[in-house]
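On to chain A.
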Amino acid sequence: MSGNPYQDDRGNKDATITNPSGRGEIEVSTGTGHGSHTAEAFLIGDSMTGGYGKSGPDILHDCTVAVNKGEIAVIVGPNGAGKSTAMKATFGMLNLRQGSVRLDGEDITGLTPQARVVKGMGFVPQTHNIFTSMSVQENLEMGAFIRTDNFKTTMEQVFDLFPILRDKRNQPAGELSGGQRQQVAVGRALMTQPKVLLLDEPTAGVSPIVMDELFDRIIEVARTGISILMVEQNARQALEIADKGYVLVQGANAHTGTGKGLLADEEVRKSFLGG
Partner candidate 1 sequence: GGHMKDVTIGVLVAFTGPLESLAPPIAEGAELAIKEVNDSGKFVDGGVITPVRGDSTCVDAGAATAAAERLITAEGASAIMGAMCSGATGAVFTNVSRPNGILQISPSATSPGLTALEDDNLFFRLAPSDARQGEVMTDVIMDKGFKEVALTYTNNDYGKGLADSFQSAFEAAGGTVTISAAHEDGKSDYSAEVGALASAGGEVLVVAGYADQGGAGVIQAALDSGAFDTFVLPDGMVTSALTDRFGADLDGSFGQNPSASGDAAASYEQMAEAAGFDGSSPYAKEGYDSAALIMLAMHATGSTEGKVLAEKVWELANGPGEKIYPGELGKAMEILSAGGAIDYEGASSVNLIGPGEASGSYREIVVEGGEIKEVGFR
Partner candidate 2 sequence: MDFLNALVALTNFVIIPATAYGSQLALGALGVTLIYGILRFSNFAHGDTMAFGAMVTILVTWAFQKMGVSIAPLPTALLALPFGIAATAALVIGTDRAVYRFYREKKAAPVTLVIVSMGVMFVMNGLVRFIIGVDDQRFGDGARFIISARDFKEMTGLREGLAIKTSAGLTIITAVIVVAALFWFLNKTRTGKSMRAYSDNEDLALLSGINPERVVMVTWLIVAALATIAGTLYGLDKSFKPFTYFQLLLPIFASAIVGGLGNPLGAIAGGFLIAYSEVAVTYAWKKVLTYSLPESFAPEGLAQLLSTDYKHAVSFVILIIVLLFKPTGLFKGKSV
């Protein structure tokens, strides 16, 4: 149980994914030293400090992640480092004590998650990332909830990418296997046709062949001008396709560089990529 006195574990979903009432107390700060390579980035979570709940300990310490237009940025790091927390912070789901989030030059630190969706951000959380009682097709439709145009073709594209989903389009997503669910989750986010896509471990539990497909697709998506910020534990494959890589350790930036650069770094390989 978190420190929240109003909450009860039983029957509750992860209460930390969202912050429905919008914001807590935020002090907007302009860059603190990491500005050099993030200055013109499309999405920046700049010098973020904060944690869960109103009074929980800080998980992030002056942490910065950013991605340029049409590029892929990958966050790696040990379990519990705060990768997911950084993603949630960027999406406005927890109270930042310090730092700011900017999208395309605009400060969006004060926006609710829904408002960020409207601004063109898409997110696939690490867990609880599908509507289990709804059919696969309805899951995808919900991904396109804010779209007013016809999304039939996008859906076809998703089905082409993950053929198994086409077969199971009318099955409740909760009945799918672990890897199939993951495909639904990514499919849902793709339906949004966002400007920037945040993916928290999209390949966890998917088979090698699907993982390759997925990475391929991510590259294609990025090439259409959409920025991708993702957390990955299949770090070597991910860093290979990454334009930029961040290594987070204990809520702070430990290493930053190009994907190739990090892959080449002996220390990074050994401590975080499994040798």
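Selection rule, in plain terms: all candidates are chains of the complex that A comes from, given by their letters.
Quick note on the criterion: contacts are C-beta pairs under 8 Å (C-beta built on N, C-alpha and C of every residue); 3 or more make two chains touch, one makes a residue touch a chain; residues count from 1.
The structure presented is a predicted model; accordingly, all values stated were derived computationally and were not measured.
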item	value
Touching candidate - 1 or 2 - for chain A as found in this complex	2
In the complex, chain A residues that touch candidate 2	4, 6-8, 10-15, 17-18, 20-21, 91, 113-114, 117-118, 122-123, 125, 128-134, 138, 141-143, 145-146, 188, 192
